[in-house]
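The complex is shown incomplete by one protein chain, all other protein chains being positioned as in the whole.
Let's look at chain A:
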Amino acid sequence: MAEPTVRLSGIVFSSLAFQHVNRDSDVEGLILGESKFEEQVTISDSQADHIHIEEIYNIQKHISCLKLNDFYNSVGDVNVAAVNKILADNKQENVIGWYKQRRNSDQQMTFREKVVHEKLKASLSNPHMIFVLLTPSRLTPTGSTHKMEYAAFISRSRHFVNVPVLVNNLGVLEQLAYWKASAPCSSAGYHRTMNTHSSKFFSSNGLLREVNDVNSMNDSLQLELQKASRKLVESERLVETLQTDISVLRRKLSEKKKSEAGKGGPVDQRDQVLHEAFRSLLCCRLFHTHTLTLEAFPVPGFSEQDGAPETASPLRPGKRPKETLVGTDRKRRRSQPSE
């Protein structure tokens, strides 16, 4: 549901009031300005995404009629030619509504005002129009104090709704958020100045220049990130494929082993004997590394205990193992090391 608000500057408001004070009857006229619709998204703890639309009517100017019932007749039929005549050089699309100043009467739209409002909307093809009503009246019997009440109305399905009117610089300090658009102004001098200097700050699409640069940098970062992501994905997929292959091969190998162990054929037996022969041969100490003396005799000190003989690394001087020939019982003589 749209929440409408009417805003007008203190200057326009005081101009309206001043005009009526100086006229000896009710006054009416047209209102120029702009209307815009802004979508506000608010996030709260209870609701993640709350969207509400704000209807804002900015009144920038008013044009009074020279007499009452100037652009409509007794039954409220609007004369568009008369409206254009009142507008003079102003554009019809700038018309956002009309106003009436009624002295000493209630803050309610009258019968004819409602009819005229509906017909004005239809005639100007603008479904969003406002009606501003100002009703000055005497507050004290002596006339020492007068009050000026004001209200705005919009039509929703032929029902007229009262909308709040905010007059700038009359205590309106609600601008807490960032400005999203420049302040509306119909002054020709203002527009000239903006046109002259705006290119220094704004790019062709209306955004600040720095904003464009930051956006470009962000885009580049995004591209790099995407590239790295792609590479990562590819490598991960390759790893996955290799792991799958390895699993398959292992599975095949184990299956093969199982099947061969169960069968026990002549080839398997031959391989087994060969395996044992090689094992005996390679386990023989004779084929192990020895430490010899200068006379080409092994250095005693090898133990004949079970287990692998101690091997001494050239880098780790230690006890030299005793060597024992397989199958020989000959005792080795202990020779004195040469000096």
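The rule we apply is simple: contacts are C-beta pairs under 8 Å (C-beta built on N, C-alpha and C of every residue); 3 or more make two chains touch, one makes a residue touch a chain; residues count from 1.
Please note the rule applied: contacts and distances are computed from a predicted model.
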| item | value |
| --- | --- |
| Omitted chain (choose from "Glyoxylate/hydroxypyruvate reductase HPR3", "ATP synthase subunit b", "NADPH:adrenodoxin oxidoreductase, mitochondrial" or "BRISC and BRCA1-A complex member 2") - UniProt protein name | "BRISC and BRCA1-A complex member 2" |
| From A:Gly143, A:Gly189 or A:Gly206, residue that would touch the chain that is not displayed | A:Gly143 |
| Where the unshown chain meets chain A, residue by residue | 21, 24-26, 67-69, 74-76, 102-106, 108-115, 138, 143, 158-160 |
